[in-house]
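A single protein chain has been removed from this complex, and every other one stays in its place.
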Amino acid sequence: MGAFGHFLVSHFATLRLEFWGLLVGGVANGLIYGMVAVGYTLVYGVLRLINFAHSEIVMTGGFTSYFVLRGVIGTSIPNGWATVGILVVGMVAGGVSGAVMAMLVERVAYRPLRRRRAPQLAYLISAIGASYFLFNLAGKEFGRVLLSVPQPYVNHPIFSVFGAPVQLYYLVIVIASAAMLLGADQFVGRTRLGRGLRAVAQDSETASLLGVDVNRTIALTFALGGALGGIGGFLLGLGTGVVYTMGFVPALKAFTAAVLGGIGNLRGAMIGGLLLGVVESLSIAFVQPAYIDVVAFGILVLVLLVRPTGILGERLGRAA
Amino acid sequence: MKLRFNKTVAAVTSSAVLLMAAPTVGVVSASAGSVPTYTIGYQGPLSGSYAYLGQYMYYGALVAINNANAGTKFGKLPFKLKLARFDDQGSSTIAPSQAQAAIQTRSLVAIVGPAFSGATEASEPYYSKAHMPTVSPSATAAALAKGARNNFMRVVAGDDVQGAADANFLVKTHHVKSLVVINNGSFYGAGLAAVVSKQAKKDGAKVTNYTDPTTGSCGGTASTTQYAATATQIMAAHVDGVYFGGYYCGFGLLLGALSSAGYTGTIMSDDGSWSTGLFSDTTPPTAANGVYVSEAGGGNANLTGKLASQFQKLSHQKAQGATYAAQAYDATNMIIKAMLSIKRSPNIKVLRGQLVVELHKMTFKGVTGTIHFQGNGDLSRNSIVEFAQANATTKTFKVVGHS
Partner (left out) sequence: MSRVTLALRSPTSRRLLTSLAAMAVVALMTGPSGSATQPMVGPTGSFGEHVSIFGLFPGPRWLLFFLFALVMWGIWTFWLRRGTSLRAAASTLATPPKRAFAHRPVRWVFYVALIGVGVVFPHLVTSQYWQSVMVEQIAVFVLLALGLNVVVGFAGLLDLGFVAFYAIGAYATAWVTGSLPTPAPFGVHLNPFFAIPVAIALVMVAGVLLGTPTLRLRGDYLAIVTLGFGEIITIFANNLYGITGGSYGSGGVTGKHGIPHFSINLGPIHYRWTLNPVPYYYLILVFVVIFIVAFSLLEHSRVGRAWTAIREDEVAAESVGINPLKYKVMAFAIGAASAGFAGVMTAAQSIFIFPATFTLQVSINILALVIFGGMGSIAGVAVGAMVIQTGSMYLLHSPPSGYQPADLYMYLGALLMVTMIFRPMGLIPSRRRRREIVLTEAGEGHMNEVLSGENP
């Protein structure tokens, strides 16, 4: 508590501003974690495995939207409806490429193992291999440096929350991710395809007897999670630029978020993401920025040891 | 370019067998009768995240080698020169292997490099055992110049000089009263930041230190959270100056975060950020507008005139702002001149140990100024630290002063 006391004394005058500023940043980050976490949770719900390569789906989304935006945005900075249009185009590019990449990973790295009924260990190793292969290939093809994504707007504060400015970028994140998360929730809960997905998650053999195409449903699961991951990649890239390793840490945090909320639980992933983002961001008031990843891992270990089923509880087979 | 695939396949499949063939690897020496070929090695990052910085130096050295071979710099040479690449990616882990690869190359007489401080620290034990002269264009960590009469030399000033000058520039010239000093957690960034922070305190500024992790910079795992949170803290602390010790990639991330947080104070970084890479790493690039960078290279830090056009032709990069290209050019020329003063007749061989002695004796007038080494390998003159300001529109740095 010494650190906390010191913090209170030395930052007292600025405490409020800092708190709200960190909170705003944390919410924005947390929403992205939530979007990426949906990918983990869906795949886990259906296949009972951690899609280790999900980080590279985030990266794929980031890079694709980078190239699209580079093509679309000219020398001048767009405004008004042009900004909205470009953002939508970027999201579509990120989402579609993420979905395609996720399906490819499933096809190449998982399906041969599934056919053989390989043990869990084999899936994990194959997925780690896929992940390392993909991000290093991207590094080779596009250079191992950060590429700044052309901005579709001037990122200035729109309004303020208790004195802490909220930038346009954060607003974009909030709107986009809220829409996507709600959409995913409705899709899984309400549509026929979503029902098929839940049926496979509950009992794949019975589902296949009842006429659900299991392979197609699994591909759909990957596609849906991949689309959200890809859009997450687009939003991440918009803020900091794209680089071949960009998926790794956010995806690991997203996994933590998924566990925190209860893996297999769609709403849990969203709440877990939000919570993790906020806690992580606020923790910077107490520790050096260098230790921020330690905080996230600490939360993961703590949750796994104390309450491995997460906040909302695991809902394996009820991926909604 | 030919037979690329076949070579790769051969490399992979025959690698196991290659242990047996290993003794023959790397033996390149002069054939009898003709002019001998000597190799000068460049050790530094040529791929990976720091490739930008490393390639400036490589091409700077290449310009020197080409001009010497063409006879336009030193007249007709009594030997042929080759420039070998030892790509250590700036990593202290790969560096020792590359150093040993360099040492066992028989025709190799000297190294331009190692480029990065951490890599230098890791490689020097091997080089010093082999009496290999290493003239670094950019390894600035103060602690590297230790022993007397050692084989390590550098044509730039150490961090102690640069860090102090940077602190004075911020506090005295720009009247910064409260300063946040951030380092990127690398060997180089942490050392420099420590000097800046110490000197700024001495100058009377209020200093806060932060460490942003190496994993947050370009080579590792870019993480938005850290830099956004750091920016929030900087805003809340109401400081009028920020100093970043590290490389352009991390600095770019920080600038993006600071700009979207609305920070308007003075921002400064070091020679690791003095690169056009800064503009492609900053989102949006305009956030880099007006930030200061410094370099302890001295004098004229860029290749100019004919050298600039040669550099541009080889590297496809502008010579203006090509950090340490001029230093690498000078270091290479100095090595060649030392070789010439040893090889006075065809029968004399140039040996590594002799070159170390010769380089310590020399006084050389290069494009970056007059170079003479002290016993510990540091420059003997008081080195000038140059300050420049970034312009995001033209993607260049404009020199605004010196210490």
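Labels A and B are assigned to the chains in the order they are written; within every chain, residues are numbered from 1.
Here is the rule we go by: a residue touches a chain if its C-beta (ideal position, glycine included) is under 8 Å from a C-beta of that chain, and two chains touch if they have at least 3 such contacts.
If you're wondering where the values come from, they're calculated on a predicted model, not measured in any experiment.
In the full assembly, the chain not pictured is in contact with A, B, by the touch criterion defined above.
When the missing chain is restored to the complex, the residue among B:129, B:172 or B:365 that touches it is B:129.
Residue-wise, the contact with the chain that is not shown comes from B:103, picked out of B:40, B:77, B:103 or B:303. The omitted chain makes contact with subunit B at the following residues, 1-8, 11-12, 15-16, 18-20, 22-23, 25-26, 46-48, 51-52, 87, 89, 91-94, 96-98, 100-101, 103-104, 118, 121-122, 125-126, 129, 141, 143, 185-187, 189-191, 211, 213-215, 277, 280, 316-317.
Residue positions on subunit A in contact with the hidden chain: 49-50, 108-109, 112-113, 115-122, 124-126, 128-134, 136-137, 139-145, 147, 252, 255, 259, 288, 290-291, 293-294, 297, 300-301, 304-305, 308, in rising order.
To be clear about the criterion, only the chains that are shown with their structure count from here on.
Measuring from the averaged C-alpha position of subunit A to that of subunit B gives a distance of 37 Å. Of all the residues in subunit B, the ones that touch subunit A in their complex are 47-49, 51-52, 185, 210-213, 215-216, 218-230, 232-233, 235-238, 249, 252-253, 256, 259-262, 277, 279-285. Interface residues of subunit A facing subunit B in the complex, by the touch rule stated above, are 11, 14, 17-18, 21-22, 25, 29, 143-149, 151, 155-157, 164-165, 167, 169, 236, 238-241, 243, 245-246, 248-250, 277, 280-281, 284-285, 288-290, 292-293.
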